[in-house]
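Excluded from the complex is one protein chain; the other protein chains are retained at their positions.
Entry: chain A
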Amino acid sequence: MQNRKEQQRNLALKDINAGIVETHSHLRYPYRLNFYDKPPLEDITIEEFETAALDRLRVLAEIESCFARNRTFKEMQTVILENVCSKYLELNRTSNELKPLDDERRKDHIGHFVLRLAFCRSEDLRRRFVKAETTLFKLRYETEDSLERVKFLGSRNFDWILASPEEVQELVPSTSSEKPGNYYKVKWTRVPDLVEKRRVLMKRGMAYVPAAEQASIVFQEFQAHLEKALEATAKALPRLDEDTRLVPILDNLSKGFQAGVSSEWSGATEGPDGALRADMIDEMAYKHFPACMRNLHMCLRRDKHLKHFGRLQYGLFLKILGLSIEEALAFWRKSFSSIQDDKFNKEYRYNIRHSYGLEGKRANYAAKSCQQILMSDEPGPGDSHGCPYRHFSADNLQSALLTMYGEHGLSSADMPEIMNMVKAKHYHVACTRVFEITHARQGVKKGEGVGGGESVTHPNQYAARSRELAKKMEEGKEADGDVVMQG
């Protein structure tokens, strides 16, 4: 029995190898595709280690972004391979000089293994890493030259068994007019996605996979292999932590990924039409949001979740800020990173669409004004909505304001003035004063408020004025080649 199987396997491999002309055999990395079976063993410099990892991280983060935006596989091929990989993770097919080819592939190899170390530490990170890496592998596999692909497959023992024609005949109904082709026989648990879609034949726990679906087995294998490897790495990690030079790098990498790296690393810019994109929110929040929205944003990043009223307050604010429904869905999908797609689609997608007037009674909901935020839906313990000036304790408010706006010019010397306003329950006055102080660099003077002495009455008014000031400053810069102080 064993012998017959062995023969069948050899037959399968021989099929795969047929017609192969050995090229590139002098390369250290003969194939572009890599199953990452073995870690790089040669010496690696710290810089190499870090660059390889950071560059790969940009690619993986962009892949996550694509998922959050529901991009198709085809769109991803363009975005990821042509736009992103060509910048950060080039992997050429041919080259006249052999060295660069090996260098690119080595960088790919090292980057993958460094990120394994960074992302093996929690189940959530492992799951996301596996999904992004498997997608990257798929994208590359699908665009690989077919001969190269066959050679790559031939280089690895996949333990596939070719089903005998008799076996296949028994499974394929005799009424079928098509002549049955080749089938690989694997335990069904190895190809769950093919089983789910009924793309295989099944008998006593074995799945018979049509040769045309071979790629699916390869991807499943890649994924299962990586899942196992990450778990093993997680167990081995305590030993590695002894190398103190690596620990901070790894910590930073995994933190970046958790926060939705792409915004941090790829410096998001407005789309061609000037539209607001999901991955611009981090930067926008930092520069332009009032304390209530800064707080919601920080809570969302920290907890990867917001409760109902928080979502409502923040979501409507973002809508008025100019976030389209597609971008809003992408933003929330990505922000709720610890929940599964199923749950997101079931529990949140509808509500987000609803707040955009696309579901239910299709009302055009306005964002909450300061008045509404101050007076309605008193936040309970565990809630993060509301107005920090009113709903935070004095201590918490002071430290929160300094954390949020310390880098925008707010200092502890300003605190007594602000806190007196809060004590007198003039919350919007306090907020307006903070606006003035943090926009002094753009020329805003005391008493000027959000323009013409107006005080803050709406979070969107605050953000809009802040963006306006920044834009004016930017234009001034371009015009004069220098910073223009207004006023």
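Definition applied: contacts are C-beta pairs under 8 Å (C-beta built on N, C-alpha and C of every residue); 3 or more make two chains touch, one makes a residue touch a chain; residues count from 1.
In this text, contacts and distances are computed from a predicted model.
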| item | value |
| --- | --- |
| Hidden chain of the complex, named as in its UniProt record, picked from "Multifunctional methyltransferase subunit TRM112-like protein", "small monomeric GTPase", "DNA primase" or "Pyruvate dehydrogenase E1 component subunit alpha" | "DNA primase" |
| Among A:141, A:188 or A:344, residue touching the chain not depicted | A:188 |
| Touch criterion as defined above, residue of A:28, A:87 or A:203 at the omitted chain | A:203 |
| Sole residue of A:150, A:172 or A:325 that reaches the chain not shown, by the stated touch rule | A:172 |
| Hidden partner chain, residues of chain A it touches | 122-123, 171-173, 175-176, 188-189, 192-193, 195-198, 201-206 |
